[in-house]
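Only one structure is covered here, and it is reproduced in the block below.
A single protein chain has been omitted from the complex, and every remaining protein chain is retained in its original position.
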Amino acid sequence: MNQFAYDVVIVGAGIVGAACALAFAERGLRVVVVDREMVGGGATAAGMGHIVVMDDSEAQFALTRYSQRLWQKLRPQLPDDVEYEQCGTIWVAADEEEMAEVLRKQRYYRDRGVPAEVLDPSQLKDLEPNLRSGLAGGLLVPEDGVLYPPCAGRFLIEQAQKQGAKIRVGAPVVKAGGGMVQLGNGVEISGQIIVNASGSCSPGLTAGIEVRKRKGHLVITDRYPGFVHHQLVELGYLKSAHSHTSNSVAFNVQPRRTGQVLIGSSRQYGAEHKAVDQEILARMLQRAQEYMPGLGAMSAIRVWTGFRAATPDKLPLIGPWPGDRTLFLATGHEGLGITTSLGTASVLLDQITGTKPEIPFEPYLPSRAAQEYAHA
Amino acid sequence: MPMPSAVTLTVNGAEVSVPQGATVAAAVAMAGQPCRVSVSGSPRGPLCGMGICFECRVRIDGRSHCRSCQILCEPGMDVKTDE
Partner (left out) sequence: MNKDCTSPFDVLVVGGGPAGMAAAMRAAECGMNVGIVDDNARLGGQIWRAAVSSDSHDKEAAKWQSLFGAASVTTLCGKRVFHQSEPGVLWAEGSDDLIALRYKNLILATGARERFLPFPGWTLPNVMGAGGLQAMVKSGLPIAGKSVVVAGTGPLLLAVAAYLRQQGAAIPIVCEQAPWSALLRFAGSLVKWPAKIAQTFRLKKEMAGTPFVANSWPVAAQGQGAIESVTISRGGSLETIPCDYLACGFHLVANIELPSLLGCEIRGGYVNVDEFQQTSLPGIFCAGEPTGIGGVEVSLVEGEIAGLAGAGAKSQAQRLFKKRAKLRNFAGALDRAFALRSELRSLASPQTLICRCEDVSYARVEEHTSWRSAKLHTRCGMGPCQGRICGPVTEFLFQWSPESVRPPIFPSRLKSLGAATAKAPEPVVVTRSSVKPRPLGMGM
């Protein structure tokens, strides 16, 4: 039963789906977003909400920097509850080896026009007095920021709705492809283009996508205004984020506009359940206290978990899915979906409309993965 | 004049004497103060009296977010209701 006809049907009302909806609707396309639960209820609700530049690869840098610029442009329009704060990131170096990485990172950013300032131990202490003593230094990246993702997702959806986009929540999607999306309640929605933006659920709808769930834990404290001023990340984070097999934790805290401190992070493959894993939570909190001993006395009011959509090469899948000319992917953003949502939407729109892209989109094409997997 | 069994503490710098065994929430009320200022700026006092509503939060000896209805007064405590 074919009830509806759209130009674009987007599966997933997370921040990536929301950003795509806005981009397509602004271009005058008839758009509908479908989600099993609500706007921003999946990884968008669980994530930390950083708007950061990362440099694991040129492609990752290009997409994060481009996206960060888009967020900066959007910033004047963002309502208060999105809580966008350009607090900056400090990459914290514990030893000389990590300090060498600080210098490399600074050169890399400087060469590409991203402001970044090397901090010696006393400058680090001045900026963040609650970090432990004895650290080697850090790198301040002042244009990085944080926001509150569920409200950011909702804002993007509302903007899309103003441009005529429709939103249908409450029924799971059981099939997506061949110009059609089928909901669990039997309703079928047809579209010229189907976008699978369902994050860690995306492999369930598109067989063959190499996206794995990577579970994370977060803890938030009561309000302690002024305890931390920047997003702080240990440089050891890179070792942790790059590990493909083992469970890992890293020190990563954010100041929220409320004065609360948001504490991460953990990474686990193979964990399918949302339940808090006390073992890894304990490791994560012990790590956080090693860097900021004052956290220990703070009141922790909530713990939650979420699933990142991780790809083998750490790059998202953005573009047409080989074998189904109606099906496009916008998934696999792992821990960077909040940052890269806007860039993803823009890249996807450029691909579909044949517009000259702002950044090269080849590195994100799903076909690269299909080829790699074929060779593997 | 404090009673023989009284405990003296300060609430926002002013001395208050309470009976032994009184909670900090009672002392704050006796000092005529609300416990905290809400997120949007309105004064709040205790609601549940049993430590679950968190409306009675005060700062005690520099420690934030103490539930005053669950904490007994001790001599010399420095209680602040400015959070």
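A few points about this structure:
Labels for the chains are A and B, by order of writing; each one numbers its residues from 1.
Everything below uses one rule, namely that a residue touches a chain if its C-beta (ideal position, glycine included) is under 8 Å from a C-beta of that chain, and two chains touch if they have at least 3 such contacts.
The structure displayed is predicted, hence computed values, not measured ones.
Of A:E58, A:E188, A:E279 or A:E362, it is A:E279 that touches the chain left out of the display. Among A:A136, A:V195, A:L235 or A:M298, only A:M298 touches the chain that is left out of the view. Residue positions on chain A in contact with the hidden chain: 37-38, 40-41, 45, 81, 150-151, 154, 219, 221-222, 263, 275-276, 278-279, 281-282, 284-286, 288-289, 295-304, in rising order. Although one chain is hidden here, its contacts on chain B can still be listed: residues 18-23, 25-27, 29-30, 34-35, 38-40, 42-55, 57, 65, 69-73.
Methods note: only the chains that are shown with their structure count from here on.
Within the complex formed with chain A, the residues of chain B that make contact are 39, 63-65. Interface residues of chain A facing chain B in the complex, by the touch rule stated above, are 222-224, 258, 297, 299.
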